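The complex is shown incomplete by one protein chain, all other protein chains being positioned as in the whole.
We call the chains A and B, going by the order they appear; numbering starts again at 1 in every chain.
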Amino acid sequence: MTDLFSTLLVASLATPLAFLGACFVKGWRRYALAFQWLAPLPSLATGLTGLTRAPLVYDLPFLGFTLRLDPPGALLLAGAALLWIVVSAALWRDRQPDNRFGLSWLLTMTGNVGVFIAGDLVSFYLFYALVSIPAYGLFAFSDDSGHKRAGAIYMAFTILGEAVLLLAFAMLVIGEPRGSSGIVDVMAALPASPWRDATLGLIIAGFGMKIGMVPFNGWMPLTYGAAPIPAAALLSGAGVKAGVIGLIRFLPLGIASEGWGDALVVLGFFSAFYGVAFGLTQQNPKVILAYSSISQMGVITAALGMALVNGQADASLDVAFYAANHLLVKAALFLTIGALATQGIKRSHANFILAALLALSLAGLPLTGGALAKLATKAQFASGPAAALATLSSIGTALLMTHFLICLAAPPPAAAQECPASLIHFWPAAALGAILLPWVFYSAISEAPYGLEFGDFVDGLWPVALGAGLALVLVRTGRSLPRVPVGDSIVLEEAAFHRLLSVGPSLEALDARLRQWPTAGVSLLMIILALLMAGVSGS
Amino acid sequence: MAELATTTPGGYLLVLAILLPVVGMILSFTPGGRNAERVALCSTPFGFALAVAIAFHVSRAGKPIVYAVGGLPPPLGIALRADGISAVMLVAAAVIVAAAGFYGRAKFATPDGVREGRASLTFWIMLQAIWAALNIIFVGGDLFNLYVALELLTFAAVPLVCIDGRAETIAAALRYLLFALFGSISYLLGVALFYGAHGTLDISLLAQRVQATPVIWMAAALMTCGLLAKTALFPLHLWLPPAHANAPAAASAVLSGLVVKGSFFLTLRLWFYVLPALAADKAAIVLGCLGSAAIIAGSIIALRQARLKLLIAYSTVAQIGYLFLVFPLAAGAQTWSAIGWSAGVMQILAHAFAKAAMFFSAGLLAEALGHDQIAKLGGAARVLPLTFLTIALGGLSLMGLPPSGGFSAKWLMLQASISSGQWLWTLPILAGGLLAAGYVYRILAPALSDDQIMSVSPPKRSQELIALALAAIAIALGFAPQTFFDFLEIGRPVAGQP
Partner (left out) sequence: MTPSVLAGLTGAALVGLGLYGLILHPHPLRKLLAFNLIGSGVFLVFGIVARRGAAAGFRFDPVPQAMVITGIVVAFAASAIAVALILRLSVESSHVTLDPEVWTKPNGGDTK
């Protein structure tokens, strides 16, 4: 059985790579891109198989990579694979995206699958780069200057995050006494490493850039606003979870660290409320969903922070469940925008109620998957200020989601065209799936009861009701919130960046002067002198 | 150290490796004309085979292979020595010279019916001369012998810069020549001081005799600075951008990829083979600081260039800065020194292949579109997909993203600088990667956009494939196994030990 599992694990990676290879052959390219929804199938199987097993490690012979699958990774892998299969199949069934888009899609998919099963630092870094960088091609190849700006900002944050993570990973490798770069080995050596604090800081910063932790959140609203709905669904659903798996893997959850844990909790809840507050100022449903992602990722960060404070190693599975639920719901919500914007679908009450259930499930509406997700993270938000803040964030999410439902009445103009027809027809199934699928998997991750008692019902319902009520009150009072540009802090960061750019012309002027022959000649003599003095004084 | 002075089995291969391009030069010159191309191209597979054979012998012996010219061991005679890094550089030089030769056929071949021209003859002879000079540099064991090889390298590279005959290329070539001569004469003075102090110029003998006196430091400073002038380390880079940007693509690839690496290789030989017994920490820091300045300044100026070839030339200035970080990172005998050493050599190889591929692509682009203005590259990727794939792969290595040789080099450099406690160097390493991402983005983003563009003439498929092959090698270097890094350690003297 282990052999079958290992084969599945390798096949999860090999299949998308095979599709990528097929793209190089001119005759096969069209088929490879059209049928790429088949590529994540082994990953789905692997994820489902790996949910209940002990972690499996597999060393790839030639490339020097290690693959490793543990239950949190398996859960996210299964969810992401499902999402990729459904959206890819629908997208290529109805329309033929051009080769650039198709290739970017396939590359992002490969990276997404790989990032959950990577077992050593170098392969993780590779797949992390693959899931982040080609995603540029999903929305930024256009003449629209807004899209280009979104793309440039996305790239800037991505590359900055990569650089920060590179330094963190180098520190992790050095801290490991035998020089192994396997994730398990370096994490075991991290608590004893002399650079532990710097490494943790860099890891939080690097992965924080991916999940939209404040102050690195500016790119998310711009990107999800610019991306077409299928791409936005995938990026917000599966792409962002690469950052989540990064935090899960690279935070030493088994060791209680009060300082870093508290910092993470503060940052997490700050992001959670920040996302709600700024999301309320927006009208574009896609942007609102982006702010909701910022908020939800903040909750995940806070949960991980509490796990770090208490030293709970099994929190990884709980957080992964929460993230997997968010994956399904957020993707379905993006599809909702497209579905309810199309002329064909009448604004029937049933559809709207389904959309409302879906949206509020994010806030923990009882009997939905979201309630189970809240239940899963109960161990982290058990007591103290964390519990109160968690409840407050549920209220905030409900508030934001109700605002989203209200803004669905005025969708962005292109929303109807962006969503392929088959996805729109499939939408009710997708929404129901997002609400109900977590019920199927809950038993795999936790033995705790399902929370079907009446007391739990009330506990879950009152924050949602309060939040929804607040939103309706806001609408009724007609108080308009201040207009904040999409991406809020990004405007400040862009201004700072432009000021940084001013060093360019002055450096060019310096270079022009250094390239004058007399200056260069004198520089040569001065370097001789400098080397001489360095040598003589050193000995 | 008798074992580094007497001929070992396989030593004759070193002589053959040097003689092959020299004989090729003579044969190219005598029949002349269109035969020059045939001689040059036919000799490339033999040269590659020789380089691989040398590598095989070195790896089997586990120590450097030696050849005492004329049977006379140093200090009376001259020894040729090939250790791990020599063998690797010989192979790399053979591959890149071959690629440049086959790429250059489009412009410098003289098919039947076309009059023989001076430009073609010059190209093939100078290409082989550069190859010969590089082979001597990589295996030479005597400092004055290396001086002659260095001069041969410069004199062969200068005509390649001005092969077009345009006025600005001649000015660029003249600037290159005069500044390189400034460097040479500084190197020669250093050689004189070394000989005056210790009576020998053989590298391994000097390593045993050298002591930390002011004369030796003066000699080291003079020689190093001369080599820095030839390697175009910031702020001595004045000749490189116009020379490399205005030369034809095949020439630029060899100039950026190999010629500057030749003088850098000599700097390595000087500091790690002749002077390891000296406490060179402060001098290493000086070199590291210059390298860091090169990385930052070169990358920022590259970001602001309007022409693609100038951008790539300034990128060379920046990447050369990475090379000089090897001096603080590989000094001494600690565990991290080996990591720093591997990082430096990997950076040489990755940059050589990636930069050659990028210059080839830039040449193809310029021919296909009629210009190389970056602002007018909108939508070019649809017209030239293979070329831009090559630029993307080469850019991947320059940025230091996995999987690529550039990533391996950066990864190892970061480990060496953290573990040696020299945190300062992590900043330019990371900043260089960010800035490189900036200028690669500047090239690729408009090219991949939706704009429409017409091509003047489609590029030749063979040239595109050669460029792609070099870029693929740069990527493949990222998968180098640990045995490769162990191979690079063969023959490296560690501080204080022979």
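Criterion: contacts are C-beta pairs under 8 Å (C-beta built on N, C-alpha and C of every residue); 3 or more make two chains touch, one makes a residue touch a chain.
None of these values were measured; they are calculated from a predicted model.
Undergrad: Any idea which of B:Phe29, B:Phe102 or B:Phe155 touches the chain not displayed?
TA: Touches the omitted chain: B:Phe155.
Undergrad: Which residue, B:Phe182, B:Trp217, B:Phe272 or B:Trp425, contacts the hidden chain when the whole complex is considered?
TA: Of all options in B:Phe182, B:Trp217, B:Phe272 or B:Trp425, contact with the hidden chain holds for B:Phe182.
Undergrad: Write down which of B:Ile26, B:Val114, B:Ala306 or B:Ala333 is the residue touching the left-out chain.
TA: B:Ala306
Undergrad: Pick out the residues on subunit A that sit against the missing chain.
TA: 512, 515-518, 521-522, 525
Undergrad: For subunit B, which residues touch the unseen chain?
TA: These residues of subunit B touch the chain that is not shown: 144, 147-148, 151, 155, 158-159, 162, 165-168, 170-175, 177-178, 181-182, 184-185, 188-189, 191-193, 195-196, 199, 238, 241-242, 245-246, 305-307, 310, 371-372.
Convention: only the chains that are shown with their structure count from here on.
Undergrad: When the C-alpha atoms of subunit A and subunit B are each averaged to a single point, how far apart are the two points in Å?
TA: Once rounded, the distance between the two centres reads 41 Å.
Undergrad: Using the touch definition up top, name the residues of subunit B that touch subunit A in the complex.
TA: So the residues of subunit B touching subunit A come out as 175, 179, 182-183, 186, 212, 214, 217-218, 220-222, 224-225, 228-229, 234-238, 278-283, 285-287, 290, 297, 300-301, 303-304, 381, 399-403, 410-411, 414-415, 418-419, 426, 430, 433-434, 437, 441, 445, 448-451, 479, 481.
Undergrad: Residues of subunit A touching subunit B in their complex?
TA: Subunit A residues touching subunit B: 62-64, 100, 122, 125-126, 129, 133, 137, 140-143, 148, 151-152, 155, 159-160, 162-163, 166-167, 170-171, 173-174, 195, 503-505, 507-508, 510-511, 514-517, 519-521, 523-524, 527-532, 534-539.
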